[in-house]
Each structure stands twice: as C-alpha cells, then as structure tokens.
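Just one protein chain is left out here, and the rest sit where they should.
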Amino acid sequence: MDIALRQISKSYDGRPVLENLDLDVAAGEFHVLLGPSGGGKTTMVSVIAGLTKADIGSVLIGGRDVSLLPPGRRKVGLVFQDYALFPHLDVFDNIAYGLRVRKLREAKIAQKLKYYLEKTGLEKEKHTFPHQLSGGQKQRVALLRTLVTEPEVLLLDEPMSSLDVLTREQISAELVNIHRKTELTTIYVTHNQAEAFSLGDRISVLHNGKIEQIETPEELFYHPKTEFVARFVGINNILKAKVAATNRYEAVMEINNEGLSQAFMLRAKNYPVFKKGEEINLCLHPEKIDLSKKNEARDNGGNRICGKIAERTNHGNVFKVTIDIGGLALHAVIPKSLFNFQVYEDVWVDFAPDALHPLCGRRCREPEFSRKCHNISSPELVGVCRTDA
Amino acid sequence: MDIALRQISKSYDGRPVLENLDLDVAAGEFHVLLGPSGGGKTTMVSVIAGLTKADIGSVLIGGRDVSLLPPGRRKVGLVFQDYALFPHLDVFDNIAYGLRVRKLREAKIAQKLKYYLEKTGLEKEKHTFPHQLSGGQKQRVALLRTLVTEPEVLLLDEPMSSLDVLTREQISAELVNIHRKTELTTIYVTHNQAEAFSLGDRISVLHNGKIEQIETPEELFYHPKTEFVARFVGINNILKAKVAATNRYEAVMEINNEGLSQAFMLRAKNYPVFKKGEEINLCLHPEKIDLSKKNEARDNGGNRICGKIAERTNHGNVFKVTIDIGGLALHAVIPKSLFNFQVYEDVWVDFAPDALHPLCGRRCREPEFSRKCHNISSPELVGVCRTDA
Amino acid sequence: MRNLLFNLMISMLSGIFICLILFPLFALFTATSWSELAGQFKSPLIVSAIIISFQTSLTVVLAALVLGVPMAYLLATKKFPGKEILDTLVDLPICMPPLVVGLALLLLLGGESKFGAFLSGRGVDLIFSRPGIIMAQLFVAGPFLIKSSRQAFEAINENVTKASSSLGASEFHTFRKVLLPLARNGIYAGMVMTWARALGEFGATSMVAGCIPGKTETMTLAIFGYAMSGEMGSSIAIAMLLIVFSFTSLLVFKSRIRKQLPSTQRI
Partner (left out) sequence: MRNLLFNLMISMLSGIFICLILFPLFALFTATSWSELAGQFKSPLIVSAIIISFQTSLTVVLAALVLGVPMAYLLATKKFPGKEILDTLVDLPICMPPLVVGLALLLLLGGESKFGAFLSGRGVDLIFSRPGIIMAQLFVAGPFLIKSSRQAFEAINENVTKASSSLGASEFHTFRKVLLPLARNGIYAGMVMTWARALGEFGATSMVAGCIPGKTETMTLAIFGYAMSGEMGSSIAIAMLLIVFSFTSLLVFKSRIRKQLPSTQRI
C-alpha cells in the first residue's frame, strides 16, 4: 500500500515540530526517514500510525484517507525505538497480543506462532520474559509482534539505535530479507546516515520539521541539495562561490569563504541556470580530492590549488586529511596506500570540475544534453582560473 | 604522568566486572579504551579516578601508588558521559568550582577563566545555565571544568556518545588539539571503533572485564588477535581452518566452517608456530577481497575461489557485498567504481595469501625475517589448494 | 578529618530522631506483661471494637478500590480541562486535619442539616453509625490508594500503551490486559496503605461515630476511651495490636514497592 502525507503540520506548546509536510511513499518501497535527533522524525511516524493527531493535513494509505481512524484500524504496524514489549507477558503472549485482540482462536494462534517462532529462531525463548532477552531478541519479538497482525504498512522508529554494532548488522540483514519477501511498504526512521544509505530505496532528509530532500541514496550522496544535507551525509567541504564567467561546459567560480586570506578561482561544470555574478554554495566530496607532491608536475586538466597538510587522522583503511588552503580548511579522504605525505608538507590539491556540486536544489540538476560530457575541460577558460601561486 | 593498573579486579554482587586487569599507559599518550557497552569500561575509569574502589589491585600514577588516595588528591581529571555539570550553577561557576575548592582568590579565578572562556568561545555563555546549552557546549564546559584544575591525567568517559555527527567531528578535532598542546596523558573511553581509530595512539579492547588486545590502531585493524576484536573492528569474515600443509613461506589451510557444503583449501602466509593438523581461526579483511567476472581469466597467484553474489548494500562510495561460497557467507567491500556485477551472478573471489590473518595472539606475529616477503606465492603449493571447481 | 567530623555530626543528629521514635515504643512494649495482655482480649467490648474496626476498614479498602482506581487512571492518562483542580481536590484530604473532615461530615449528615434531616426522614441514619464511619475513613484514607495507583500507572512506559493501541486494542482492553497487570503492585501497596490508615483513623471517626460501645466504637476510639477513663491495660492491649498491624502493613508495602521497581524498569 502506498502512503501519502498531505500538508501535515503539528506543534507542541506553540513550537512547530512538523511544518507543511508532503511525502509520497510508493507501494513496496523501503523508505528511510533520515534526520538529526529532535527533528520531528518520531512525531511524523506517530502521525502516520495514528498515535498523534496532526494539527492540520491528512494521511492517506492506499489512497484512503485514514486521518480520522484510530490506530488499530489503520493496518499500520509500528516498531518502537525502545521496543515497547509488554513486560508482564512472555515472548509468546507478546507476539500473540495483536491476534488475541482480533479474537482469533487459540489453536489458530498457536499454529501461526509456531511457524513464525521457528523461522526466527525464537522457539526456545517463547516462555521467557522481555527483561531476560538480549537487545537483538527484543527487536525480533517487537518486529514479529507487529508482523503477525499482517499490517499493510510497516513503520520502524530507530529500531537499531540501542543495539551494538554486531547485532545491528544481523538485524539489518533480516530487515532486508523480510522486506524482500513481504514487499511491505516500509518507513524506516534513523539518524544514522550509513544505515540510511545501506537500507533505503529512497531517503527523505528531515530537518527542523521540514523535508529538505527526497532522493535515492545515490543521488543524495552525490547531489545533495542543501548545505544541511551535504554536511549530514558527510560532505564537509562547503565553498561559498560567486559565478565569475561561464561558457557552454564550464563555469569559473570565485571562492570567497570566510577566513580565506585571498579569494581564488575554480572551474566547475556549468548549468544553464548559472548567471554571472550569482552567489552559490558548492560542495566538494572529500573522496573526490587527489593529493600530489609539490615537486611532481602533473596536470589532469582539472582544478589544481596548492595547500599545506594541517592534520591527518586514521580511519580504518583511509586517512582523513585536512588541508589548509590559505585559511580555508579542506577535508579529503585518501586511501592509506596513496598517502605518502608529511603533516605540514605543501601539496597539490587536484579535483575535476564536476567534483564541485552546487547546492541549489533541483534547478541545478544536470540538463539531459550535458549528461555525458564529464571531465571535458575547456581550454579557453584555463587562463582565468589557475591559482598555482 | 604515566598510568599503570596492576591486577585490578572488581565485582558487583558477585558478578565480576573487571578481572585481573593490567594496563600501562605512557606519559603523554592518548590511549583509547574500546569495548561494547557493559564491558566494564566505566568501572575501569572510575577505579582510576578513585570514585570506585577496586576489590584488589593497585593504581599507579607517575609511579606513585594512589589506590588509597581520595579522588580529589589523585590529580585525575574526569569528564563524564552525561557531562555531570552542576545544574544550579552557571557556566562560570561550574568551571570555577574546582578552583574555589582549592581556595584560589576570586580575582585569580576570574583572570584564569577569562583566558579559557575566550579561547573556547564560551565567553558569551558564561552566565547561562547548563540546561540552556547545546550538547557540544556542555561538553566543552565539562572539559574546561576539569582542565582548569590542571590534572596530570585526563579521563574521558564516552564523551561524544550523546552528540550528533557534526558536533562530534568538531569536538574530536578540539580534543586532538588540546592533547597536542598540553600533552596530558589521556584515557578515552568509547564503544565506537571509528572514534578509536581516529583518536588513539594506542587502543585497548575491553571485553567482559578483560583486555583482549592492546595495540596501535594500525596493528589492531590489520592484526586482531581474537575473534571478538576482529569482529568488533569490522572484520566479519572468520574462517575456521586446519593446517593441512606448510612450507617456508606458506601454509595450506583447510577451511571447514559450519554450514559449508564442502571443505576447501586456501593458501595463507606461514608462521613458525603453525603445526600440521592444528586448528586455527583466520580472519579476512573485507577490503582485501577482489571480485572478477567468471569469464575473465585472471591469475594473480593468490587464492581464487568461486562464489555467487548473494547481496549488495550501499555504503556511500562503496558496496558491501555478501558472496555465497557453497554455504559460507563471505563479506567484501568493493569500491562502487569497480563493481560491475549483478546480484546472483557467479564471480571469482580473489585475495592474496597474506590477506588471511590468523587469530592466535602474539605468537602469530610475523617473525622478523619474513617481514618483507609479502605476496610471494610459492609454486610448489599451487596444486594443493586451488579450488576452482 | 573533616569528612569524619561531618559524618559524625550527621549520624548524631539522625540518632536523636531515632531515639525519639524508639523510646516511646519501648515504653509501650514494657508497660504491661504478656499474660496480662492476653487476658484483655477476653473482654467482649474489646473484641467487638476489633470486629467493628475490621469491618469498616475493609469496606473502606473495597470502596477505595472501586472508586479510586478509575480516578487514578483518569489522572494518570488523560488530559482534560479542570484536571489541575481535580488533582488538588484529590490531594486535599491528605493535607486536611481528619478532625475537620469529621466535623464537616457531622455538619453534612447530622440531624440539624437539611440533607441529614432529609435522610433521617427516610430512615437512613448515617451519623453515629457504621456507614458514617466508613464515609469518614474513606475520605481520609482513600486518597492514598489513588496516589499510589496513579504513580503506578504513570510509571508504565507510554510506548507500551501506544503499542497496545496500534495493535488494535480498545482502551478498555489495554486497561484490563496491560495497565492493570503492570500497575498491580502499586495498587496493592495503595490498598495496604489505605487499610492501615483507615484502621488507625481517629480524628474523623471520633466526630461521626459517637463512641457507642459494641456498635460504633472502633479500636482507636476504644484506646482513647480506656486511656481517658484510666483503664490503661485495655488501652495498651488494643494499641499493641494496632502497632502489629501497621508494622506488618508497612513491611508488605515496602516489599511491594521493591518488587515493583524492576517490573516498571523492565523494557
């Protein structure tokens, strides 16, 4: 069943938590709602489940307006962040709860649960109580308790935030499996961008009660639309730029971040909407930066600026490197095998013009006709923007 | 000041939390204590700070046994996970607390705090109360409150666990800076391996009250000693092996994990301690695995086995791929640019013999003489272990 | 040294208070011999006082249960206009001197008031009768049950209630199958407190009961009566029985509270 939110707003004590939210989740989609804590994610899920009434707006499930239905009649399954298992009931009774509410015969319930308990490996635990279970087991019981009632829509509110890394990977794989088999429309809430990228068919980024971007993980990662989204997915290089010149393929940008001792020029891909003199924010993926030794003459036809390595931290098989470009701190992620520099060494910083992504929403989408012309560097602009000072 | 723990044990209600702990932290070291929740990390820090009495064992700071000193006389600064700011005091009074206890004159305190507050950008907040501060600001106040008392040792108990990703990076950079300037011996507690790798000079892994490994981040990441450490740092390929044959450089291992339909052979680097018939666990870094199309004939002289891609999940610029090797799930991390396969496609799985790391502690350290002979594949063993079935 | 001094000071001051509690209890327990004590319980008047006390106090517990648990549920889970006022009203009896409660009931039900005259004209005499005692004790002791049950309801993780309703349960079903079982220990503790308070109630009861031996004289009234008329032996006997009850109920209450903690702190 598809889910649609239309103009949902909700305030608590006059403080707006959700503002004019619109969202469409297709039937069978695994949709991730990503955002920092306190951004309104739980309220949004609660509104869909019917546990919180929106001030205005409506919720449609399968095209039917359910805004006025009580939670139990919306066919929405909800798994809570803290699992919310019934502490006085054992695993069997917890899972059977929703079926007993529906007045199923006990024989039918026993038969149904036997199948599910065996499949999830909870057979042995069926007479244990929630406080005796591990985090992963609680999670499984909470999920099963909802799934046996055969909801049409599944809402998962930060289901893995209190699990350790190892259990997290397991549960994550189980969720993917369940989704693949049942094809339940799922909304998964998280503040963890890694989870969002690995699970979501599409991701909505919720910030201060507003959805800043709805996109596939791929698009979100490489084409964030706002500064917040860029930073939240880990692109911490935000450049304040002004369009200095354009031609068909490229635009020359004057970079003028606060703290920069001297403005410098960079070449970026041109978009039809760029106007000369316009101010724009660019983001630069730390992975798209190459470093080379100052004494190596190399020209890849892209942007080349000089900087000094300010800091280097260890992250598994990569280094995160901070490079000082005349007062601007640029962050790069460099595989350990390619890093043969010293801290405080002067280096060349290289990146292609299309590594710079403008943060200006949908209007900066690459137009159809230019999709294939990456990495074409136009010689006519070269003189303008080299800053190999 | 260096810190030494000698044979520390501690139980709560008969349940051992720390067992026979020994730890040496050098003066000026940034030491990370890494482990899952409930592993005894907080208790260990508490014992060093003197807030918890160990059942047996002693704590030495700068060579002096402080086991019997009260917390205030150990010159240990402790930053709590929940910050533990004094809720009834404003920022200034919170930071001044330790100085007032030491009966410094108010004029001196004001002068000292002015310097610190300006440096940390908390000047504007000096008359606000803790509940009005953001998480990052609370963290800074808690840190400053401890630092102004000029401790000889700094203990940080999960200082960033309640901060969001963006603030975390900031605070992390500030911590590194502070440590660089003051050269304070620091013990940093965390359950987050990424933090541990980026911050630590050395890392201790604490599990069920015991230290499983103390090592530099580099060593810990590439040479875990136990299965727990391997899994905890993200190496989720653990192979149960039996030594089938050895020569000077290499050992042939028979892999026999549970669930495997048929045992198969792999070549690994030989260590002098390997005996034929010995059972051993091997771990295989997911990043050290290459995939290639089944129809491409390629031979890199290493291990090559065939498998089927079972699953692929999206993680920023890499895919995590699960490959089914006759019932054994092997995990690989493949850069997106190198991944041109379909799920359920048959592929070749390639990795070098020295990508397999034995989990048998210090005795499996590579001996001096063989340090330089990576990637040498001995032809005499080739016939034994190819399993290109 | 300073820590030692501080701890000594703290212990000393606490000790004085403990003495204040222990000395009178000691005096009470040594005032009479065990055999003399046993003999007292043969007096039919004393036995009837015990029976009346139990009848009234147990009825009070039952009434408090039926009327108080719904009130506790209302206060713990609902939002409605005037909730603040209702909340204060329910707490008022805990702060109000019981004697004043008794006086108010006397004025309401006595023959001189219109309501009292109306009732008495229809043959219903609430004053100087057991129903009057029950009303007085319910007024004074009922709020303890409400308070304890309410805290128990409030301690239940809100998401558990939400989970129940999102699984399709009606409000009544959730109340019966989730909230009542989880609040059980709190409700029991409240019942014990209410019972102990009703059993030991004196101020309100003394006003409306009229001390008719064998009819409305409860244990506390009997203690007062015997003490005032100098029959200390009887007075002490009943008092010691009351202490045994109140001490037992305190222990039950404490063990319930302790049992309750893990169950509410469980996920």
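A, B and C label the chains in the order they appear, each numbered from 1.
Note that in this section contacts are C-beta pairs under 8 Å (C-beta built on N, C-alpha and C of every residue); 3 or more make two chains touch, one makes a residue touch a chain.
From a predicted model like this one, the values you see are computed outputs, not experimental measurements.
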Contact list for the unshown chain, restricted to visible chains
B, C
Missing-chain contact, candidates B:1, B:23, B:61 or B:78, resolves to B:78
If the hidden chain were put back, which of B:88, B:127, B:181 or B:275 would touch it?
B:88
For the chain that got dropped from the picture, name the residues of subunit C it touches.
2-3, 5-7, 9-11, 13-14, 16-18, 20-28, 31, 66-68, 70-71, 73-74, 86-93, 95-101, 103-108, 113, 115, 135, 138-139, 142, 146, 170-172, 175, 193, 196-197, 199-203, 206-207, 220, 223-224, 227, 232, 235-236, 239, 242-243, 246-247, 249-251, 253-254
Tell me, which residues in subunit B touch the chain that this view leaves out?
49-51, 70-73, 76-78, 80-88, 97-98, 101-102, 129-131, 138, 145-146, 149
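The criterion applied here is as follows: only the chains that are shown with their structure count from here on.
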Taking each chain's centre as the mean of its C-alpha atoms, which one ends up farthest from the centre of subunit A?
C
Just give me the whole-number Å value for how far the CA centre of subunit A lies from that of subunit B.
26
Residue numbers in subunit A touching two or more further chains are none
Which residues of subunit C are in contact with two or more other chains?
none
